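Following: one structure in structure tokens, then a few remarks.
Of the protein chains in this complex, all but one are displayed in their positions.
Think of it as A, B and C in the order they're written, each chain with its own count starting at 1.
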Amino acid sequence: MTRFGILGAGRIGRVHALTLARSGRAEVAYVADALPDAAASLADAVGARASDVDAVIEAPDVDAILIATPTDTHADLIERVARAGKAILCEKPVSLSVERIEACLPVVEAAGVPLMIGFHRRYDPNFAALEKRIREGEIGEVEIVTITCRDPSAPPVSYIERSGGLYRDMMIHDFDMARFLLGEEPVLVHALGGNLVDPAIGQAGDVDTASVQMQTASGKICVITNSRRASYGHDQRIEVHGSRGLLRAGNVHLTTLEKADETGWREDLIPFSFIERYGEAYRREIERFLDCLETGESPRASGHDGLMAQRLAEAATRSRATGEAVRL
Amino acid sequence: MTRFGILGAGRIGRVHALTLARSGRAEVAYVADALPDAAASLADAVGARASDVDAVIEAPDVDAILIATPTDTHADLIERVARAGKAILCEKPVSLSVERIEACLPVVEAAGVPLMIGFHRRYDPNFAALEKRIREGEIGEVEIVTITCRDPSAPPVSYIERSGGLYRDMMIHDFDMARFLLGEEPVLVHALGGNLVDPAIGQAGDVDTASVQMQTASGKICVITNSRRASYGHDQRIEVHGSRGLLRAGNVHLTTLEKADETGWREDLIPFSFIERYGEAYRREIERFLDCLETGESPRASGHDGLMAQRLAEAATRSRATGEAVRL
Amino acid sequence: MTRFGILGAGRIGRVHALTLARSGRAEVAYVADALPDAAASLADAVGARASDVDAVIEAPDVDAILIATPTDTHADLIERVARAGKAILCEKPVSLSVERIEACLPVVEAAGVPLMIGFHRRYDPNFAALEKRIREGEIGEVEIVTITCRDPSAPPVSYIERSGGLYRDMMIHDFDMARFLLGEEPVLVHALGGNLVDPAIGQAGDVDTASVQMQTASGKICVITNSRRASYGHDQRIEVHGSRGLLRAGNVHLTTLEKADETGWREDLIPFSFIERYGEAYRREIERFLDCLETGESPRASGHDGLMAQRLAEAATRSRATGEAVRL
Partner (left out) sequence: MTRFGILGAGRIGRVHALTLARSGRAEVAYVADALPDAAASLADAVGARASDVDAVIEAPDVDAILIATPTDTHADLIERVARAGKAILCEKPVSLSVERIEACLPVVEAAGVPLMIGFHRRYDPNFAALEKRIREGEIGEVEIVTITCRDPSAPPVSYIERSGGLYRDMMIHDFDMARFLLGEEPVLVHALGGNLVDPAIGQAGDVDTASVQMQTASGKICVITNSRRASYGHDQRIEVHGSRGLLRAGNVHLTTLEKADETGWREDLIPFSFIERYGEAYRREIERFLDCLETGESPRASGHDGLMAQRLAEAATRSRATGEAVRL
């Protein structure tokens, strides 16, 4: 039984803590949060003790720590937890600053602790199967990856202002997925972005509708489109065109129900909540992290993966600002 | 160029006459109809002359005759045309009376003229491909055939009163399709029927919602469901379960468009008109009849096919009336 | 925390015991099985004690009992557990004999204990949503229910010999679902059956390919088709035609992946194991039973439901044997 400390009792901290508590393979020993009530409430739900960050990091009866605090605290916490010799599962991103990540990772490496970054989409059963079948060569060489990601509605502008912008905050998942599927690093990045959803987002200096196209050295192409608004739910699709065929992962619908009436043939809705859409992915992410701790295998979405995705987000942000393509 | 006479200038007579005129392989020489204006109008549209039934049947410059008159005239006309030595394409059914069909077919046979019955669904590209792939053994032995056929709305009660009832009027097409796909004759027929759509239909002694299940001597099963009302259009589907897999022909939608919004994911409508749904089938039916005339091959939906479908309709009608299964 | 005793540590007993143990709302206290090793192994997995049937039924620290033993023991066990004053969740069927069920239910009623029958399909999220939307009137009046149920492969002939035959063993679930969706009792039943899959099944006196059509007093129709073999997996579909539209629940595929290559466009497989297909249904069934125990609400699939489904299975078996329709 791996003993966990949870830093951050917000929405995603809660999801992970509950999964750990029900896993039969781990126990949650401590929960810390800037809001003591939140920590107490989650601790209560998972049979843990509420504590504070320093104590959790240093607790001798803690083997691994989940970092689910606000983004600007991630890098510091990773370094402190690493120095305390504990395994780390950290929500993305490590930092909005590529330089900060570059400084942080050697600390982890020096400490020799496992670090997994919370790119949960890698563990979605559909996307994971897509990657596996590509790796097995089912459609030959990967040539064009097309990623569609659209959120039901935009977060509050107050959040957007601190988010680092759409490419770092939202498209970061797609950058990770692009690398996961391309099997090569993009070397050329071009980004477009528009303010079509909410003028307040534009006033905050961000875009709400965006696309990025990237190319690897061997010529493989990846195209990503994002929108902060989709009236029809959390639109999450990936399509890979290969030399011998095409593989795509469509949306997950709430049920298999289909209705026919005088307006057409209607499939059921897709989820509007990312927690609902990716519930199984979150569970599998935790299982995978526990596997790594038990077997000593390296986590698949490593600190290096976190860094590389951030570099792409950085390049896209720059490209959008200048209108020029960015070479990496 | 085969020269045609058209008997009956109603909706389906018009469809066939126009197809013949545009085929480049046939010409329409004469059109006759009980309503002289209808005959004149269609004759004008296809470059033919309006005439009367007797004259068309006897005309020396007519090679083949399309019978698209009311059902109760079919058997008599078939006999007269056969005796005049002309090829016949007759709309289904030959007659509402099995005995009348049994009397009619030997006349055709004695005359040695080709007779094709207008079971147009056999020529629908989807159903034809389904049959072909089954014959080629793609799913092994046929075991269960499921036929779904639902009309957008019921015809007028005045029509229903003369129709012979749902099993003879509407399900007759499904009986033909069942035989086409089973490749064996049903020997046991059980029918259910209800009056759920319009009380006036029940008052006219007919049902508007019905199912039939049939079995062949070797044990193969066919299930048919019909409704006189489908709010969502002309629902026409067939599914065949075989020893090595399942093949099904779904509905044809108006376009490939799909829309996602807050109510779900909506495919486009299916046709509400059978002429629209089966436009291509009607074209191919005519091409097939012309092929037979040119090559001397026997038409696929023969008089015998017409007879056998009528026997099943008869059995179903009886089964529904008595509540008992009928053995053939 | 409701304390459970498990009678029967076979496949389905194990599924339910594990669900109970992980529910956070119940604990498994005892497990009994004719095979002591099976009982011990399952007891170990869920933190319970292995015991024997008599002791479990009488144990003062048991509130509810799951009966997952062979079918021929169900009715006796139900009566004994009822007399011991404990709540009962019993796998279907109560008995292969309608008379035995009729004798058993009054005992339960007299004891005043809750009895839920394991018709797990009612709790499948898709079928449950289908029923809910029908009840809410979304497609108007239900007119035709079409149920497709095909198993990947037949059970051993030794099992079939004791099973009561396809209609009682396999189609029983469809009879329950028919009643669930029709909202009325069928009064006329006609069954067809063939031996197309394996001659040994026929030699054992059973069929392996079957259809049933039923009608309610008001004229609503239900059509069910079953096969013991589907090369493509556990085919489980329901379609309901109503006065204002059609609702259908399609198959659940393993992933959302679709592949296009020179052979066509291929969706992923559907499950080949019923445990995999209905995993979520089994979980929700347990949750629902626990809800009933906590709230005092009556279980939805009651003993009466078990009786009525069995009557339909009985009627179908007789209809198949005689070739005649059976009136209820």
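Quick note on the criterion: contacts are C-beta pairs under 8 Å (C-beta built on N, C-alpha and C of every residue); 3 or more make two chains touch, one makes a residue touch a chain.
Values in this document were obtained by computation on a predicted structure and should not be read as measured data.
Across the entire complex, contacts from the unshown chain go to A, B, C. When the full complex is taken into account, the listed residue touching the unshown chain is C:253, out of C:253, C:304 or C:318.
Touch with the chain that is not drawn comes from one residue among A:12, A:129, A:192 or A:254, which is A:192.
Within the complete assembly, B:258 is the residue of B:102, B:161, B:185 or B:258 that touches the hidden chain.
Summary of contacts with the chain left out: across B:1, B:129 or B:275, the touching residue is B:129. Of the listed residues A:10, A:245 or A:279, the one in contact with the hidden chain in the full complex is A:245. Listed for subunit B, the residues touching the missing chain in the whole complex are 22, 24, 125-126, 129-130, 133, 138-139, 244-252, 254-262, 268. Within the entire complex, the positions of subunit A that touch the omitted partner chain are 141, 143-144, 146, 148, 150, 188, 190, 192-197, 209-215, 218-221, 223, 225, 227, 229-232, 235, 241, 243-246, 323-325, 327. Listed here are the subunit C residues that touch the chain not shown: 230-233, 235, 251, 253, 259-270.
The rule is simple: only the chains that are shown with their structure count from here on.
Listing every chain that touches subunit A and subunit C alike gives B. The most central chain, judged by the distance from its Cα centroid to the centroid of all protein Cα atoms shown, is C. Once the centre of each chain is set as its mean CA position, subunit B and subunit C turn out to be 41 Å apart.
Of all residues in subunit B, those touching 2 or more other chains are 230-232, 235, listed in ascending order.
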